[in-house]
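The complex appears here without one of its protein chains, the remainder shown in place.
Now for chain A:
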Amino acid sequence: MNGVVHRLWPVPVLVALWEAGARAAASTYFPPPSAIAARLRELWFSGPPSRLFLSDQALQDFLPSLARMFGGWAIACAAGIALGVAVGRSSALAGYVDPIVEFGRAIPPPTLIPLFVVLFKVDVRMQVATIVYGVIWPVLVNSIDGARYVDRQHTETAQVFGLSRAQRLTRIILPAAAPKIFAGLRLSLSLALILMVVSELAGSATSGIGYELLYAQQNFDLPGMWGTIALLGVLGLLLNSSFLLVERRTLSWHRRARQTN
């Protein structure tokens, strides 16, 4: 805990510098952090303490956004891992799939939003599709890699001791590929946040964090715009920290084995 406090000291310093700089510049486009914080509080954090100060408006904006983000991320994770492990373990399949993957992941997801609008007229489905398409690649590529390069001695041991297919998958291949898979999951989680915003900016959304950002921009509510941007940064930080916590617990064998070897 002491370490965290030590490492956090640059934050107030930077905020103080920002405050001083913004006040000195006195520009409408660069409101000081105190004004941004006040606007944030007014927008979303004026609720009762029992609800972590979240206002009704916050729940109305955050919950649908987060639901779409986690929903899209979960679908992409499940599909990416399943497909990735299958491709990683089958060189025949890999020959067909590898070029398609390289083609697919080179396409910036926002360019496909019009396509998704045509395909899924319903707003939510189009947003989730954008998120899934955008975040599946890191999971897929890392799962392929992880499953492909399972130590041959591990697979030979499994073969010699006659492990069943299910055992090989769940007890050998998935754990062996887990460090790589987790790296992909983490990358895709931060991408999911970005694509959540992008999909709300481009579509005809009527709620959500991205929608509020757009709304603030269009109404020259600059403290609101900056506040939303800061909120997204904090959200990304929280998501990443929580993910790392889960990863450290799940892969503790991996970290500790590396430390001892």
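Here is the rule we use: a contact is a pair of C-beta atoms (placed from the backbone, for glycine too) under 8 Å apart; a residue touches a chain by one contact, two chains touch by 3 or more; residues count from 1.
Convention: contacts and distances are computed from a predicted model.
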**Asked** One chain isn't displayed here; going by UniProt, is it "Small RNA 2'-O-methyltransferase", "Polyisoprenoid-binding protein YceI", "Chemotaxis protein CheA" or "ABC transporter"?
**Response** "ABC transporter"
**Prompt:** If the hidden chain were put back, which of A:V15, A:I172, A:L201 or A:A230 would touch it?
**Reply:** A:I172
**Item:** Per the touch definition above, residue among A:A79, A:L163 or A:A183 touching the missing chain
**Value:** A:L163
**Footprint left on chain A by the chain that the document does not show** = 151, 153-154, 156-157, 159-164, 167, 171-172, 175-176, 178, 253-254, 256-257, 260-261
